[in-house]
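In this view, the complex is presented without one of its protein chains, the others remaining in place.
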Amino acid sequence: MSSAKSKQPATGGNDEAQERALIDRSTRMPVLFFFTSSAVWLVIAAALGLVSSIKLNVPDFMDWGAFLTYGRVYPAHMNALIYGWGIQAGIGAGLWIMARLCRVPLRNPVTLVVAGHFWNIGVTAGVLGILCGKSTSILWLEFPAFVWPILLISYAMITLWMIVMFRARRVGDVYISQWYLLAASFLFPWLYGTANLLIHVFPGSGVMAAAISSWFASGMIYLWFVPVGLGTTYYLIPKIVGRPVYSYNLAKAGFWALMIFGGWTGMQRFMGGPLPAWMPAMGSAATILILLPMLAVELNHHMTTKGNLGYIQYSPTLRFTVFGAWGFNLFILLSVALSFFSVGRYLQFTHAVTGLEMSALYGFFTMVMFGAFYFIAPRVTGCEWLTGGMIRFHFWFSAYGIITLVAFMIFGGMAQGTGIDRWDAAFEVSVARGWGYLVARSLGWGFILLSNLMFLFHTLLMSVRLGRRSSTEPTLISKLPDDAGAGISTGAAKA
Amino acid sequence: MSSKDPNLEKIDYEETTSVVDVHGSVRREKDEPRAGMEPVSHWVVFAGALVLMLGAGYLGAHNGGFDMDNTYAVRGYQAAPRPVGEGAAGAVQQLSPEVWLAKGKKVYNNCQACHNQAGVGVPGVFPPLVGSDWVTGSTERFAMALLKGLSGPIKVNGTPYNGVMPAWESLSDKEIAQVMSYVRNTWGNSGSLVTEAMVAAAREKHGGHVGAYTEALLLEVPEDAMLPGEAVDLENAETWPNLQK
Partner (left out) sequence: MNQLQKFTLGLALAFGLPWLFLIVIPWAHMRALEPVPYSEEDGDVEVSAYPPGLAGRVRAGHRVYAEQGCVYCHTQMVRPTYAGSDLWRPGWGGREEEGLQRETRMQDYLGESYAFLGVYRNGPDLSNVGWRIEDPAWHHRHLYNPRAENEWSIMPSFSYLYEKRPVEGQPSADALELPAEFAPEEGYEIVPTSEAKALVEYLMSLKKDYKVPVAVRKGRGGAAPDSGAGAGSGAGAQGDAG
């Protein structure tokens, strides 16, 4: 069992390793499917994001008729990012983590892959529909009305198998990630179904429909992306540093606080608007209260990793995940700031909203998903990521890209918003003030596109088993120092 | 597992059905994460209480009574009046002259029954406004005619007319100022714009007059008498003070 190359296994023994290998094997088909298709959608979303951003700088850019007008490219980009990349990446990571934590192999992977195909068909039809002029212009629900039942039914399959796995779990303590992933599985159908039924199938007041769409967008963030992202960080961070989560009670309290407050958020997007005042007020108050779960998570991660964050230098998983965890903190703080009328006066309706959304969707969720990909893919493909250089490229371009994007959109929003607030100056002033920041936005998306082209290439290599198989050492972001045996064992560096 | 088999380190799930030979990435893993039970510091509880107070306080201040019909988050809301603007040069202030004239055109609908849509009037009865210095000259004379009406014969551009013009003092100051501005700047006429404040001053001075004016009474006012206020010139943006009061 041991050769000159392999080190002593850090696991509890061969049996446990075998069990894990079995579980990994069972999840391979669906996880690889979701990983690959989501990575493709990420490139599409980034490309559409870049095009839409350049159109804000140079309106006549790619002025090839109706297909690429800004009002269609922008929602196509957002929907590709959310439904094409975000949800599929989350499903892939979630399935694997749930299987591992429940210690049961995934039965019936074919159903999941079929569901995934239907999901992709739905998203493709939706994105093409938007570009062809059938967009509903409803916030985060821009897909033409025939798409949502396809997506809902596909996702219901995922929910079903998450529950089945959970019920079949080995007796023992339930870990916090399982609760988070289970919650996301329940809540997406409820959220998505409600929003679509009350807007498309049983339409009522137009203002209430707008309010429901803002509730839906916020619900997607706090009740799907955040739980899946947090569930993933709660798995990956303690796993890699090899320490238990600091306080489980704190983690549970944070979880329930998120569940209780998350559903009330969203309508503060329309504060000061033609809605009963208590509805945006609830949204603002609930968003402020999300500080509670944020504090819980932050404290737990901080205490869990105390003194052990040196691994960030080497482990791609840890580096991406910790970046994402900081992205989460930033996102929550920004969203709290934007809940007040005094701030909204200047930042409502400005680029700051873009910065906020991107900090959640990319700065937090996507970076955490990258961490999950780097951890999970070797375990389901049987080969390691090809080169550390490609991972480095991916990391730095993504990091620079998202920092540029979020920072310049927040500051750009302030510039634009103070211009709009100058009611006695021409509207032109706000456009002129924001323009430079929009150029930085294009730069940010350019970096992100480059980074993810590399990532897609790398992922595709892995999915066809063209990763590195020359050794069982993990692919690290930077080389271990030569005296590796002394402080850090490879077991700890990447795991 | 034999240490002699060089393929062991390249194990791939495709190549073997045995899960006994397990890939290195799984072997080097640590245990699955588990829960720790550290007690939570009281500072966390304190911070949590602060957050709750912040959230609850915000909700308390802005809930609008939880009333489905109330869209105002501030109790007793009254729209705050527009503050006096700094008004950068060239920036639009309130209504722009174009809009002012367009509105004057609307008010002119009252006048076109007699003076004609093209301002040429009816020969012998209603005088033309085109090229008439009764309207392009003294704004005071013009305002007087509008406010109180005219009766008796009047000579315009050398031609006599004899009709009755009703009093238009029921129109607002703004409407009168708009229609005066319109007449002074259309059909080839050109003259300064008339502001609301100017008409208000005219009304104050002449509003007490009983009955319509006559040509003789109008001629008593000097022909260069302009209503008080800065001259407003269409060409020069810097002369556009508030057209409205």
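Letters are used for the chains, namely A and B, taken in the order the chains are written, and counting of residues starts over at 1 for each.
Just so we're on the same page, a contact is a pair of C-beta atoms (placed from the backbone, for glycine too) under 8 Å apart; a residue touches a chain by one contact, two chains touch by 3 or more.
This structure is a prediction, so every number in the text was calculated from the model and none was measured.
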>> Among A:Gly324, A:Gly344, A:Gly363 or A:Gly382, which one touches the chain that has been omitted from the display?
In response: A:Gly344
> Which residue among A:Val110, A:Ile260 or A:Val464 touches the omitted chain?
Replying inline: A:Ile260
> Which of these, A:Tyr83, A:Trp119, A:Trp179 or A:Tyr246, touches the one chain of the complex that we don't see?
Replying inline: A:Trp179
> If the missing chain were put back, which residues of subunit B would it touch?
Replying inline: 65, 67-83, 92-95, 102-103, 172, 174, 242, 244-245
> Taking the full complex into account, what residues of subunit A touch the chain not shown?
Replying inline: 55-57, 59-60, 63, 65-66, 69-72, 74-75, 133-139, 163, 166-167, 174, 179, 182-183, 186-187, 190, 194, 198-199, 203-213, 215, 223, 256, 259-260, 262-264, 267, 269-276, 279, 282, 341, 344-345, 348-351, 353-354, 416, 420-424, 427-428, 430-432, 434-435
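One rule holds for everything that comes next: only the chains that are shown with their structure count from here on.
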>> Distance between subunit A and subunit B based on Cα centroids, please, to the nearest Å.
In response: 43
> Residues of subunit A touching subunit B in their complex?
Replying inline: 1-3, 5-7, 9-12, 14, 17-18, 20-22, 24-25, 28, 100-101, 173, 175-177, 234-235, 238-240, 242-251, 271-278, 280-282, 284-286, 288-289, 291-292, 295-296, 299, 303-304, 339-341, 378-379, 382-384, 423-426, 465, 469-474, 490-492, 494-495
> What does subunit B use to touch subunit A in their complex?
Replying inline: 1, 3, 8-14, 19-20, 22-40, 44, 47-48, 51-52, 54-56, 58-59, 62-73, 82, 85-88, 91-93
